[in-house]
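One structure, pasted below without further comment.
Excluded from the complex is one protein chain; the other protein chains are retained at their positions.
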Amino acid sequence: MSGPLTRRRTAELPEHPDFLWRKPQLKKSYDVIIIGAGGHGLATAYYLAKNFGITNVAVLEKGWLAGGNMARNTTIIRSNYLWDESAGIYEHSLKLWENLEEEVGYEMFFSQRGVMTLAHSVGDVRGKQRNFYANKVNSIDTEWLTPEEAKKVAPILNISDTIRYPIMGATYQARGGIAKHDWVAWGYAKAADDMGVDLIQGCEVTGIKVDNGKVQGVETNLGFIAANKVALAAAGHTSTLTQMAGFRVPLQSRTLQALVSELLEQVLDTVIMSGAVHVYVSQAHKGELVMGAGTDAFNSYTQRGGVHVIEHQLAAACELFPIFSRAHLLRTWGGVVDIAPDASPILGLTPVENLYINSGWGTGGFKATPGSGWVYADTIANNAPHALAKNYSLKRFTTGHLIDEHGAAGVAH
Amino acid sequence: MLSINCPWCGARDETEFHYGSQAHVAYPENPETLSDEAWAHYIFFRDNPKGWFQERWVHTAGCRRWFNVWRNTVSHQFGPSYKPFTPAPARP
Amino acid sequence: MVNLSQFKVSPLKGQSFGNLETVSIKEIAFVESCDLRVEPNSPVAKKVEKVLALNLPQLVGGSAKGKVTALTLGPDWWLLVDANASLVEEIRQSTMGEFISLVDVSAQRTCLEVSGEFAKTVLQHAWEQDLDEVAFGINACSQGLMARCPTIIHRTDEKTYRLYVRSSFAEHLYKFLVDAATEYVK
Partner (left out) sequence: MTKVNFEFDSKMYSGTKGEPLVVALLKNGIKTVTDSTYLSRPRGVMALGAEEPCALVQIDSGSGEPMVPATQVELVEGLAARGLAGIGDLPNVSDDARYDKANRHVEVLIIGSGVAGLKAAQIAVSKNQRVMLIDDAPRVGGYFVAKNNEIDPELLAVLDSPNLLHLQRTTAIGLYDQGYVVAIERRTDHLSANYDPKVARIRTWHIRAKEIILATGAFQRFLVFPNNDRPGIMLSHAAATYIDKYQVQIFKKAVVVTVDDQGYEDALRLHKNSIQVQAIVDVRSNAVGALVDEVKKAGIEIIFDASVTNTQADEKGELAQVAISKVDLTGKVLSAVKEISCDLLAVSGGWTPTVHLATFIGVKPKWVKEKAAFVLQDLPKGLSAVGSVAGDLGETENTPASFFGVLPEGELATVSFIDLQRDATVRDLKRATGAGLTSIEHIKRYTTIGTSHDQGKTSGTTTIGLLSQLISKELEEIGTLNFRPPYIPVLFSALAGRDRGELSDPIRTTPIHAWHLDAKAPFEDVGQWKRPWYFPQNKEELHQAVARECKAAREGVAVMDASTLGKIDIQGPDAAEFLDRIYTNMFSTLKINHSRYGLMCGVDGMVFDDGVTTRLGENHFLMTTTTGGAAKVLDWLEEWLQTEWPELKVYCSSVTEHWSTVAIVGPKSRALMKKLAPDLDVSNENFGFMTNQYAAVAQVPARIARISFSGELAYEINVEGFFGLHIWNAVMDAGKEFGITPYGTETMHVLRAEKGFVIVGQETDGTQTPQDLGMDWIVSKKKEFIGKRSFIRSDTSRDGRHQLVGLLPKDKLKLLPEGSYLVAKDSKQAIADSNHIGYITSSYHSAALSQTFALALVADGRNRVGQNAIVPLFDEQVEVVITEPIFYDKENTRRDG
């Protein structure tokens, strides 16, 4: 196994650029309207402009730019998913991450500090081993660590075999890591704006106009905007939008919670996930512990979740990392994610011509940002699903060809 | 931590319940006669509204009964709970 | 007849902790109990009530005492505490062929008795539901999760609560309650 990766520890972040984006004049019509200026929407706009020269694009955002899940996630990046389809798109994404800062020209704190996923029982080991071998055959970097090796990567791990759910092994993806969410969104936004994409904040879509099965544009609080093509990129709110266009999607919106501690001296150089005891944690650049909790079990658009989920998670964290027992919980929050029955995304065409869907990323949306944007832009530009998205169609729910990522893959973060 | 009103036991913590998604989705009468699309809609497609929603919960750790309830997915406010196969109360 | 009790071992082996002046936690081993499922108010329910010499309380959370103590766990579900085999057989005989379910669950749960001045206080460390007099008077019962263990609680007098916990969870619940009681036991 390789050792822990070089970290960049800066309590103080470098400064954002002096200029980020224009406040553009809204046009009457666009070639492409993207609904949702989150990470995926912004990345899609960027790749439409960059890869296809399509710049007559508006990204409509009902609130403030990247203020949805992009502002709320735990920023874990990895590609070690179980199924070939997932491996394909997440690995494509990871490869894009690896050059993204340079390409976009914006610091994003992309840090390949490794992602370790713990296994806590014989069955858990079996599942994680399958994941490990699946990654191997898909040429995705992965290592299998014994508990002792895991402790070398993260010395604060409790690998005692007397704890309630002892650590029995771990997978480790050295190329995995974290990035800084706001910086990623702003990087894409600035780059898209530079190429002429209009970023329209405070613009809420209230209707999608469809004539003869073909999309014509969107109704908004700022009036009707015509468009040749409309692309949905509004995680959590997708089903509300598809309803406007007259079709249903098998998505449920759930609250996914996360939390941070106060700033702490560096104790953890890697990302650690444990599905079995519901912990995933990294220590961000400034020093705070960033942890994700589970999704609440019921539909919600409130961006607030149950405190019992947080308590359960902190209890598990104290078990795995005794040193965390004195850390302070500083802030908790929730994001609204949409989840498909197989915990995999829905990306591609829809029953409405020239209307496209990108949704259902559940808890995996952040890490997919570049890959999803790339593939989605391609799908929109060519009006045909990109090769990496062909199995992510809505049709799979009819044929039964599901891509079930919540079974053996364990926690889907 | 929601407090959910079980029609039999009264208000209890969310942790005593399991969620059952949209209410009033009946098992199709003759599944064999359904198209694949219609069957897929029965298995996988559920409403996901912003606002008031008729949904199912089961009081797993208590009386183990399924029931329906109005809940607002934007405010977490609850409307009335009601027993299965009883007429649904009006939207709050 | 073989005396079968010599072969029995209870989940907590009769352990106890604390004292009656502050709080005491002890296992009451081998309480005979039976799950009764029957349509309330039905003719067959009446037959059961006759055998038991009590009216089955209809409201979930109620209890009644006759030849057994009946705890109402659901709208058609009672736990009959102290239901010995011959009594259960008597119900069975009198309801033969009817829609009723009688299931011996004596070993399914074990009984812990928590009593004393701080009994309620200690239990509220583990039990979310309201145990105050206004909500949970003497003879009230309820089913829920106590320290994440499936548990039925029955208040038998002013300062005494009986817990019926799934046997496989008994040791966890006992340890949890002992830990919670530590600062109250003088």
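Letters A, B and C mark the chains as written, and numbering starts fresh at 1 in each.
Everything that follows uses one rule, which is that contacts are C-beta pairs under 8 Å (C-beta built on N, C-alpha and C of every residue); 3 or more make two chains touch, one makes a residue touch a chain.
Everything numeric in this text was worked out from a predicted model, so none of it was measured.
*Asks:* I'd like the shown chains that the missing chain touches, ordered by label.
*Replies:* So, spelled out: the chain left out of view touches A, B, C.
*Asks:* Of the listed residues C:L20, C:A53, C:V103 or C:I138, which contacts the missing chain in the full complex?
*Replies:* Only one listed residue reaches the unshown chain, and that is C:V103.
*Asks:* With the missing chain put back, one of A:V115, A:V205 or A:L314 would touch it. Which one?
*Replies:* Here the residue in touch with the unshown chain is A:L314.
*Asks:* Could I get the residues of chain C that touch the absent chain, sorted low to high?
*Replies:* 2, 4, 7-11, 30, 35, 37, 76, 99-101, 103-109, 121, 124-125, 127-130, 132, 134-135, 147-149, 166-169, 171-173, 175-176, 179-180, 182-183
*Asks:* Give me the chain A residues in contact with the hidden chain, please.
*Replies:* Touching the missing chain: residues 11-13, 15-23, 64-65, 67, 71, 84, 87, 120-123, 126-134, 136-139, 156, 163-165, 182, 201, 261-265, 267, 287, 302, 304, 306-307, 310-312, 314-319, 322-333, 396, 398-402, 404, 406-408.
*Asks:* List every residue of chain B that touches the chain not included in the displayed model.
*Replies:* 1-3, 11, 18, 20, 26-27, 31-32, 34, 36, 39-40, 42-43, 56, 58, 60, 64-66, 75-78, 84-85
Here is the rule we use: only the chains that are shown with their structure count from here on.
*Asks:* What is the distance, in whole Å, between the centres of chain B and chain C, each centre taken as the mean of its C-alpha atoms?
*Replies:* Each chain's C-alpha centroid was found; their separation is 30 Å.
*Asks:* What whole-number Å value describes the gap between the mean CA coordinates of chain A and chain B?
*Replies:* Taking the mean C-alpha position of each chain, the two centres sit 29 Å apart.
*Asks:* Round to the nearest whole Å and give the separation of the Cα centres of chain A and chain C.
*Replies:* Centre separation, chain A to chain C: 48 Å.
*Asks:* Which residue numbers or ranges of chain B touch two or more of the other chains?
*Replies:* 13, 15, in rising order.
*Asks:* Sort out for me which residues of chain C touch chain B in the complex.
*Replies:* 60-61, 73-75, 77, 128-129, 142-145, 150
*Asks:* Flag every residue of chain A that touches chain B in the complex, lowest number first.
*Replies:* Against chain B, chain A makes touches at 237, 239-240, 248-253, 297-302, 304, 306-308, 338, 341, 397-399.
*Asks:* In the complex, go through chain B and note every residue touching chain C.
*Replies:* Those residues of chain B that touch chain C are 8-9, 12-13, 15-16, 61-65.
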